[in-house]
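All protein chains but one are shown at their positions in the complex.
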Amino acid sequence: MSTDKCAKSSTGRLAILTPGLGAVSTTFMAGVIAARKGLELPIGSFTQMGKIPTNNGSNKEIPVKEVISLADLNNVVFGAWDIFTDNAYEAAKNAKVINKYLLETMKEDMQKIVPMKAVFDKKYIKNIDGVNKKEYANKYEAVELLRKDIREFIKDNGCDRAVVVWCASTEAYNPIEDVHKSMKAFENGLKNNDENISPSQMYAYAAILEGVPYVNGSPNVSVEIPAIQDLAQEMSVAIGGSDFKTGQTLMKTIIAPGLRKRLLGVEGWFSTNILGNRDGEVLDDPASFRSKEVSKGGVLSDIFDKENYPELYKDLYHKIRINYYPPRGDNKEGWDTIDIFGWLAEKMQIKVNFLCKDSILAAPIVLDLALLIDWAQRSNMKGVQEWLGFFLKAPLTNHAGGTAKNDLFYQYDKLEEIIRANSEGL
Amino acid sequence: MSTDKCAKSSTGRLAILTPGLGAVSTTFMAGVIAARKGLELPIGSFTQMGKIPTNNGSNKEIPVKEVISLADLNNVVFGAWDIFTDNAYEAAKNAKVINKYLLETMKEDMQKIVPMKAVFDKKYIKNIDGVNKKEYANKYEAVELLRKDIREFIKDNGCDRAVVVWCASTEAYNPIEDVHKSMKAFENGLKNNDENISPSQMYAYAAILEGVPYVNGSPNVSVEIPAIQDLAQEMSVAIGGSDFKTGQTLMKTIIAPGLRKRLLGVEGWFSTNILGNRDGEVLDDPASFRSKEVSKGGVLSDIFDKENYPELYKDLYHKIRINYYPPRGDNKEGWDTIDIFGWLAEKMQIKVNFLCKDSILAAPIVLDLALLIDWAQRSNMKGVQEWLGFFLKAPLTNHAGGTAKNDLFYQYDKLEEIIRANSEGL
Amino acid sequence: MSTDKCAKSSTGRLAILTPGLGAVSTTFMAGVIAARKGLELPIGSFTQMGKIPTNNGSNKEIPVKEVISLADLNNVVFGAWDIFTDNAYEAAKNAKVINKYLLETMKEDMQKIVPMKAVFDKKYIKNIDGVNKKEYANKYEAVELLRKDIREFIKDNGCDRAVVVWCASTEAYNPIEDVHKSMKAFENGLKNNDENISPSQMYAYAAILEGVPYVNGSPNVSVEIPAIQDLAQEMSVAIGGSDFKTGQTLMKTIIAPGLRKRLLGVEGWFSTNILGNRDGEVLDDPASFRSKEVSKGGVLSDIFDKENYPELYKDLYHKIRINYYPPRGDNKEGWDTIDIFGWLAEKMQIKVNFLCKDSILAAPIVLDLALLIDWAQRSNMKGVQEWLGFFLKAPLTNHAGGTAKNDLFYQYDKLEEIIRANSEGL
Partner (left out) sequence: MSTDKCAKSSTGRLAILTPGLGAVSTTFMAGVIAARKGLELPIGSFTQMGKIPTNNGSNKEIPVKEVISLADLNNVVFGAWDIFTDNAYEAAKNAKVINKYLLETMKEDMQKIVPMKAVFDKKYIKNIDGVNKKEYANKYEAVELLRKDIREFIKDNGCDRAVVVWCASTEAYNPIEDVHKSMKAFENGLKNNDENISPSQMYAYAAILEGVPYVNGSPNVSVEIPAIQDLAQEMSVAIGGSDFKTGQTLMKTIIAPGLRKRLLGVEGWFSTNILGNRDGEVLDDPASFRSKEVSKGGVLSDIFDKENYPELYKDLYHKIRINYYPPRGDNKEGWDTIDIFGWLAEKMQIKVNFLCKDSILAAPIVLDLALLIDWAQRSNMKGVQEWLGFFLKAPLTNHAGGTAKNDLFYQYDKLEEIIRANSEGL
């Protein structure tokens, strides 16, 4: 049996707090509850189902959760903020992701999860609105209210620590401005109600000030800004992001590395998506879509490296479309067509049609990011956790100007490496 | 600049001899000629287009052919055996893979490549037959005739060495029998005309006896048999195989590792193929298809490891169909539908439609295998070259009872590792 | 309001008897029960949802069931024969077509439908077997037992008439032999236990002798034989067949007429199917598949008429594959790729991927065929009802040597024509 060399004990209760109590977070919560009850396995979760090969010659692999000291699912407590007052049962019912009969079996547990009032700003989310919102004189006060929520949640639920994972809608694209560039400027901005400070930035700032690790599951610019990264360093808090890598982008970062290894040329990659859930509705606003486009658009450029392989990739035309299409609900569908060329410049095509379920793919990632960033925090890793890139569409890098790696297999190697490095006896 | 630590000089002319002068081998030859003339780049070839990252912090990668001492394309000479008398120009014209106008520009070079008489046995290839066949009293004599062909080709073309790459049709399935189990039994079998000895085994045996490396590009049982592997060890000859990893299987060994890394369950993988070339015609014979089915069928079982991940893969149903469909000619088309499941046991589907070109994908692999096995031979690597698995559907392993790894990314890492290990200054 | 000119009254109870109590027939029965209870609409049923335009200038169309005098759903009674003893509730539960929670709401009604013992012959269905089988000295006696079943069912259930619709598995291919060519030969064959007489032929013969209309929903050779067609004429009984036109063939007879109208050339049509239900299991036996292949294979030849349009269709290569693939259960999937050519001989491709549900598409056809053949019988139409071709893959023709028309739109016009011809006031 291997042992974790580094981390503080994982016993004690862990609060997992999510801004957003919608399709993704309720599916995450329901899945954890179902796993605790023994109803369903936590399929797709690296921390729960993953294993690591040993170097002892045996073919038998060791579960990740026996290698490092992760919080046990029985010690996890759920909390959330949302602009709607629906509890997790009602929100899950509306989202129609979970089989309704399965949902009934955990109605009681889910009903207990009632959202705290959210910090919301119409400027950043145009297509939806709700009533369960905090009131405050300025954004500084909003951050204070969020900090109070976190402290009280921990205390009221007998937790000894917490993590925050952003599971709310994609905010409008919000490029980095001066107010984001230093902690001082940001604090002034909070006090002056600077319009460039978005709700997701306030949640992140509040969490870090409380010493609570924060992960950004959407493509919003939040943990990306220097003010927050500096604060995380100063407070010795682990942060991660951005944007859960689920359907189409997941497939892209699986297939593209394979084409690259085979040195096939790529002249075009067209990706279209149809989805009918609230995420789709929000992304129907061009400003929110812009955030997504930036996060999704970058994933091919480091894999298809124009500098080293100009003959293969210099003309690559990458186009992404996201379409709100209500008949599908949460059942997203991706369709990609890839124009490649090979020997004698002959053209070929690959088409990938992914009939996926957005929240079903995101939920295990929420769990993994929550448990791994809690482990990182207990292991004294502070600031940006680049090795979490395996789970993310637009991985943060922890060196200035560094380029994120999007190759899923490279990312997996890095993830496994960190775990091995913190473990003895593998 | 890095330098090859190990290999003998690559100067001097290298004969690349292919049993089979059909779609694959003529496309390979035409592409090399086109690259020599500067008409087209050798897209898809690792030895020609591949690069290796350095450890010196630079983003600039170094071409593989600057890292190890590979034969130069200008020093390569082509030879072939075939049951038809068509020269390479005529064979390429029939195969309709190469643009006819491009083919005309290299007519003269291609016409010079005239096939030697082939060793053929109707028992192993039912659906086609030809006239350009050797006559011999027994299989031992056939091997001697092939050895003579090799020696004379080398001499007549001023070569100082050769490699043989099987590019002919898939033989009927031919399980390992006693006659294959030792060199002695095999030699007796040759003399007794044992019906279990197939032509591809005779080609391999002849090459190795001449000290010439041999690679099996089809799924036939040839270099797989102990008699041949033992001979290769004894003669210190490098061998490799089997079955070029091109269309559908290539995609499979790209996508499957990604699903595995993400711990998604897989309950079914249905693959169908349509193709209309001679390969398709041959595979329309159930016995030849059986060879293919065995080679293609195994690629998922090591990636989706039922032992370590029973909850995810224990019920995996993998079905492969190959259909002869003349309207397509060499333009193969693969269609896969993959039934996966995730969080809360929810089902999803991935469909992959690959409009590929069989010979276009195979040709650069012929070149890479030829040049790399020649390099291996000059570097004193003898017997099975397991690290060539990156190019092959059913990679040979060099330890008894070992299981081949089919994960394309694992295979690439091994390939790069061998190259780095034989190079200084990377 | 229009009125039916011809038919006898449709009041009184109608027994719908199905050889086979499996996925198709239980889905049919459950859907009728659900419609009677007002739970779900009978979507896909021409008799229940169809309408006919009027000639009075109004855009408002008139429901089919107001135009002709069809049996009311409340007057329908279900009966079945099967080799398994499962009642309709149990059989439906196994088939997993109907949502299990919906099925529970009609458990009581479904449980009442208990199969009569079947006439079964292992020669005709290889891959399954059961225990609920009749015993008899010879096939003549078997027919007598089936006649008795029909008479008793009608009496016990207070019906005044019945129809029989074959919903059982596809029998092995059974070409027409001498024994099938006359009523006399057939009766002798029954007495001599001629092995060329299949169970489906015995059911048809029994029904017709009872004056009960019969429809063949599978591709077996049954109502196709002269002996049965002659008997139907003599007994003045309406018959129809063969093979419900559901998934892939339905799409084919929709798309092909469109390509034909546009005078696009077609050089290939490749169709593959994956399905995992009992039907798939039976079709995994090559002899049963042969029946299906014949019924599915013919549908393009009258639409793509080589005689009149040789330049467009003379080289058409039509290939059909059916694959048993258990992960899908009843959720059939068809994938077609169509190779077309147009102006300047340029090639194009159409690909159609149909994620369908076999029994869901077949069930309304069972209902329509049952109600329409009952109406035909009451309207004194005897023998082959060619106008039912709209619902069938291999429509019977009522003139010797006639070629069936497979164009769905032509078939619909004929269907509507018959209804108009029998109605006043449209």
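Read from first to last, the chains carry the letters A, B and C; within each, the first residue is number 1.
Just so we're on the same page, a contact is a pair of C-beta atoms (placed from the backbone, for glycine too) under 8 Å apart; a residue touches a chain by one contact, two chains touch by 3 or more.
The structure displayed is predicted, hence computed values, not measured ones.
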Among A:94, A:337 or A:398, contact with the omitted chain is made only by A:337
Touch with the missing chain holds, among A:190, A:274, A:312 or A:356, for A:274
Among C:51, C:133 or C:318, contact with the omitted chain is made only by C:51
Against the hidden chain, chain A presents residues 267-268, 270, 272, 274, 315, 317, 319, 321, 323, 325-328, 333, 335, 337, 339, 351, 353
Missing-chain contacts on chain C, rising order, are 27, 30-31, 34, 40-46, 49-51, 59-61, 97-99, 102, 250-251, 253-255, 257-259, 261-265, 307-309, 311-312, 341-346, 348-357, 360-361, 363-364, 390, 408-409, 412
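Keep this in mind: only the chains that are shown with their structure count from here on.
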Whole-Å distance, C-alpha centre of chain B to that of chain C, is 49
Here the gap between chain A and chain C, centre to centre from mean Cα coordinates and rounded to Å, is 51
Shared-interface residues of chain A (touching two or more other chains) are 353
